[in-house]
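Of the protein chains in this complex, one is absent; all others appear in place.
Per-chain numbering from 1; labels A and B assigned in written order.
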Amino acid sequence: MQQLDVVIIGAGPAGLAAAIQCRENDLDVVVLDEFPKVGGRLLGQLHQEPSGEWWNGIEESKALQTKAESLNTDIRLGYSVYHIEKLEKQFVVHTKQQKFVTNNVLIATGAAESPAPIPGWTLPGVMSIGAAQVMTNVHRVKVGEKGIVVGVNVLSAAIARELQLAGVDLHSMALPTRNVVSEDQANPRLVMERLSRIAHLAPSKFIQFGSRFAKWKWVQDLVVQYYPKNGIKMWGMPIYLNKAIKQINGTDKVESVTMVDVTMHGDIIGNSEEEIPVDFVCIAGGLYPLAELAGVVGCPFIYSEELGGHVPVHNEKMETPVAGIYVAGNITGIESSKVAREQGKVAGLAIVIKEKNTSEITGKLQTAISEVKATRDAASIQFHPHIPEGRAKVSAAYDDLVKAQEVEKELEYV
Amino acid sequence: MKDTIVCRCEEVTLQELEETARKYNSSARELKLLTRAGMGFCGGRTCRQAVDKVLTDITGEDPTNELPLKVAPPVRPLSLTDLGGLAKDE
Partner (left out) sequence: MNNRIVDHPVLGQIDQKRKVTFQFDGKTYEGFENDTIASALLAHGVRTLRKHEESGNPRGIYCNIGHCFECRVTVDGEDNVRACLTPIQENMVVESGQVQPHPLDPSKEGVKPRTYAEYKEQEGQK
């Protein structure tokens, strides 16, 4: 049986960047991904940077793929990992096609979308906002004739713009009506606060006005309270923070949505129902780190709202307290794909240092760690304003755990 | 008005979840066993966050560092034939 140095789960920016570092240092690597193309969610991304340049996910993915392939990286697509089994010093990574025995595993499984359930959301034609992105930019198929985006956040605003670019007609973006699940997405004030983080992407003076005073609660209240009846237009498309989608209608597929007016706190205003004919609906409930495989292999977790939910505890080198298990990318917190790529590089270098038992590239690792921070600081799309605080919390949790582990070992020794 | 389904796989509604959680004063795991929410084909990947929110809303407790619902293998559905070890070892 072939013994691998590392199995990398996920062929997105984090996984590929790690694979490149490992292959440059001659490690035996297999990269696994269940999607039929290389690139992960980076593939669908397409937005204009403040500099005016386009961030083209297909091109970025291609660059990583070309580099990985030039280093003869073994990338297996269509492989779904369903279990990571821990042996004494090694791991067995289980897929339907094959089992892989390896010294290290890098879990770079990215994020999944949180739902914002509304009545009728199981109808064909309702999809997550990410689904629409992949269909549009990767498969080049229009998701419908006319649609609406339910949920106004950084991700959905960026993807709505991508749909527009591809000639897909959107009626507008609006909030979901409030229930215990969609609460955060249904509160106009909270949404406004978060939206201010992408203000530089929005040409609207109104949003920029709000963002400049983002710290002042009363200004935000004012903006929400005097929100224009016809929405604020972003790239010509209305964004409603004062309207919400109450239900999706249709028998065999989406035929329309019921829209209502809401107060600045998200309460429905009576007699305001309006039926809007659409043939598709995109639900945008935000992203959360997809960490199920880390859970299966016994990694401890920490909850961080800043990072998008429960993340596996890890340090700056992307090591988890389970020796040999590494994490990188959105599984460690929701951030841009550029940060994911830098984190992947760090994880790759850390694995090389462990396997080769060398300190030659320690300097390189330190540089890579600072690159992660620099990339974070320069990110044009920020998912949460307190990411660095969230990161610090995770590092502290790692230190505490490792200290506790050491104490335990000493006690055993005694 | 139509029901709000939370767990798409098992078609469990928000109302069912709230009523069950209140009636049995359940933990995340109990709520899952009582209603089947999160026990369907996707393994709870789609509704996990939503089910957690229903519980935190009812209990009024902030999320802890523990995963509310433990993850168990297989994290992708598997046929018995595949589980039977037909996969070859590398």
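The criterion applied here is as follows: a residue touches a chain if its C-beta (ideal position, glycine included) is under 8 Å from a C-beta of that chain, and two chains touch if they have at least 3 such contacts.
What you are looking at is a predicted structure, and each value in this text was computed from that prediction instead of being measured.
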Residue among A:41, A:178, A:194 or A:341 touching the omitted chain: A:41
Residue of A:142, A:189 or A:386 in touch with the missing chain, whole complex considered: A:142
Interface residues of chain A (partner: the chain not displayed): 34-37, 41, 46, 54, 56, 58, 78, 80, 112-113, 122-128, 130-132, 134-137, 139-144, 165-168, 252-253, 290
Contacts of chain B with the absent chain, listed as residue ranges: 8-9, 11, 20, 23-24, 33-36, 41-42, 45-46, 77, 79
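Following the convention adopted for this analysis, only the chains that are shown with their structure count from here on.
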Chain A - residues contacting chain B, complex: 1-2, 4, 30, 34, 80-84, 94-101, 112, 114-115, 117-122, 179-181, 183, 246-247, 285, 288, 290, 292-293, 295-296, 300-303, 309-310, 397
Touching residues on chain B, where the partner in the complex is chain A: 1-6, 8, 11, 14, 18, 43, 45-47, 49-50, 53-54, 57, 63-67, 70-76, 78, 82, 87-90
